[in-house]
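Missing here: one protein chain of the complex. Every other protein chain is in place.
Letters A and B name the chains as they come in the text, with residue numbers starting at 1 for each one.
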Amino acid sequence: MKRRIPLTITLVLGIVMMIQFFIPHQFSQDFKNTALEWLRVMGSFAFIIGLASFVTHHATKIRHKKEGWVYSPIALGALVVMAVVGIIGRAPNMNWLPVTFQGQQISVFTYLFANFYNYMMVPLGATMFSVLAFYIASAAYRSFRAKSLVSILLLVAAFIIMLAIIFYNVLPLGDFGEWLLSVPNMAAKRGILLGASLGGIATSLKIILGIERGYIGGTK
Amino acid sequence: MNFWEKLGKIDRRIIYMVLAVAVIVPLILTVKLPSKVRAMPRTKNIFDHIENIDPNGERKAILLSVDFDPQTEPELKPQLEAIIRHAFARNIPLMVMAIPIQGTDIGLEVLTRLAEEHNKEYGIDYVLLGWKPSPVAVILGMGNFINQVFPTDYFGTPLSELPVMKGIRNYDNVGLVMDFTGSSYYMAWVIYAHTPYDVPVATGVTSVSVADIYPFLGSKQFVGMLAGMKAGAEYERLVKDKYYPDKDIFLRGTQAMPALSASLLVIILFVIIGNISYFATRRKK
Partner (left out) sequence: MKKWVPTIIFLALALLSILALIFLPAFLPQLAKNRWVWIAAYLTLAIFSILYRDNPIYRVAEHLFVGIALGYGLALTWWLALWQIALQPLFVEGRLILIIPIAIGLLYFTRLIPKASWLIRIPISITLGFFSGVAIPLIFQATIFEHTKASLVLPQMFQPGNPWPGIWAIVLLIGILTTLAYFFFSRKEKSVLNPVSKVGIVFIMLGFGATFGLTVMSRVSLLIGRVQFLLREWLGIIAQ
């Protein structure tokens, strides 16, 4: 029962929406548009899954004093502060505890939310990704070896693209790089795209038909 | 360990330092802007398409989707700024939204700053639609009625009260949908906007995705593609040269090009050194 209902819902809705695509009648379109609106409303509540996982993970770490547990209060504290400041600060016409900022009177919560975002969240996130540049340089140096024909092809293609970027004003190299992307690369990527799309369609069918049941969890 | 072996085992921190120097030095030294920028066809196609949008016709608006987060800002923000400047120069009604939630504040910051620079008014020349959950439902829903997906704008004002939204019901009134993404949201726009509703779609992506998008350029499902920081610099230049030749605009992408070239050369050099060491030590064995 606990498994049958979700699987039946998936089957019915999946088949209905596949058929709906081919029916231009107004009723069919209205059904689709209403369903889309309801799904957006339902989707508003999905955040709880991520939130619950996050809080459970860090709370467990603190409770059992696992490795790195001293940092978990920082993560939880930051979550609470940012959420509270944001929910209050982004309210329409919010003016609790006003401060002057750029000539305007705004709530301290609004002020803090904007600055936490611009001067803490943005630089932290951006820097985490930028560290990858160093890792890719080190990894390329250590492991990019021309050991076989296959790896030589990889190396040559990578070099052509990088040199085409550096010397893009030198015509032949730029055009050759463009040819590399438009012909051999496009051929490979299109082949992969076709294969992956067939795989994606197969997976969607498996979900609808109930062959793929991972989304309903274990054996409960 | 002899010299050739040492060459293949340089400490990673030395590599990091050399790369850091290759990035910092060209940025500090002021480099003259090239007088002519050779825009790739995939970039120029977007420029020409926007040039052909009639701000008073049926397909009059541009919809921009800021589908990136601060992690990929350096590559995508120059592109976003350049497109917004182009839309402002042509007085095309602009709608800006986001699929991932972090895109909203990026869009807000860029729009606010550029609107002030170009004397554009919120609600009259542009609107920030904001974010709504369930990406596929959002993209599909706008094919029917944008107001149903976004009943209000980001600030809570009903869309029906904003003059910029007059005459814009759904994708039939949109001349170009352009998404800027560091992941694969461009696929969602092709599959759920372009395919069912035939709205012209273009994309600005980080360089990682460029090679994967070529099939879509070949099949003409994308009008064009802005590929990374370099394309941002190309587009910045195209817009500045045509509409703002005398205006002092900070061209973020253009300033970074010398540093990009230097660091790529450094990485190529390290790969060559690694291979020299490999071949030299392999021969000895």
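We adopt the following convention: a contact is a pair of C-beta atoms (placed from the backbone, for glycine too) under 8 Å apart; a residue touches a chain by one contact, two chains touch by 3 or more.
No experiment lies behind these values; they were computed from the predicted model shown.
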| item | value |
| --- | --- |
| Selected from B:74, B:93, B:204 or B:274 as touching the chain missing from the view | B:74 |
| Selected from A:5, A:59 or A:99 as touching the chain missing from the view | A:5 |
| Footprint left on chain A by the chain that the document does not show | 2-3, 5-7, 9-18, 20-22, 35, 37-52, 54, 68, 71-72, 74-83, 85-87, 89-91, 113, 115-134, 136-137, 140, 150-151, 153-162, 165, 180-195, 197-198, 200-201, 204-205, 207-208, 215-217, 220 |
| Touch residues of chain B, complete complex, unshown partner | 13, 16, 19-20, 23-24, 27-28, 30, 71-75, 101-102, 104, 130-134, 136, 140, 151-152, 154, 156, 190-192, 194-196, 206-208, 210-212, 215, 218-221, 227-230, 250, 252, 255-256, 259-260, 263-264, 267 |
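Simple rule for what comes next: only the chains that are shown with their structure count from here on.
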| item | value |
| --- | --- |
| Residue ranges of chain A touching chain B (in the complex, touch as defined) | 29, 32-33, 36-37, 39-40, 42-44, 46, 92, 117-118, 121-123, 125-126, 128-130, 133-134, 136-138, 140-142, 144-147, 155, 159, 162-163, 165-166, 168-169, 174, 178, 181-182, 185-186, 189-190, 193 |
| Of chain B, residues touching chain A in the complex | 10, 12, 15-16, 19-20, 34, 38, 40, 69-74, 105, 109, 132-134, 137-138, 140-141, 144-145, 148-149, 155-156, 210-212, 214-215, 218, 230, 260-261, 263-268, 270-271, 273-275, 278 |
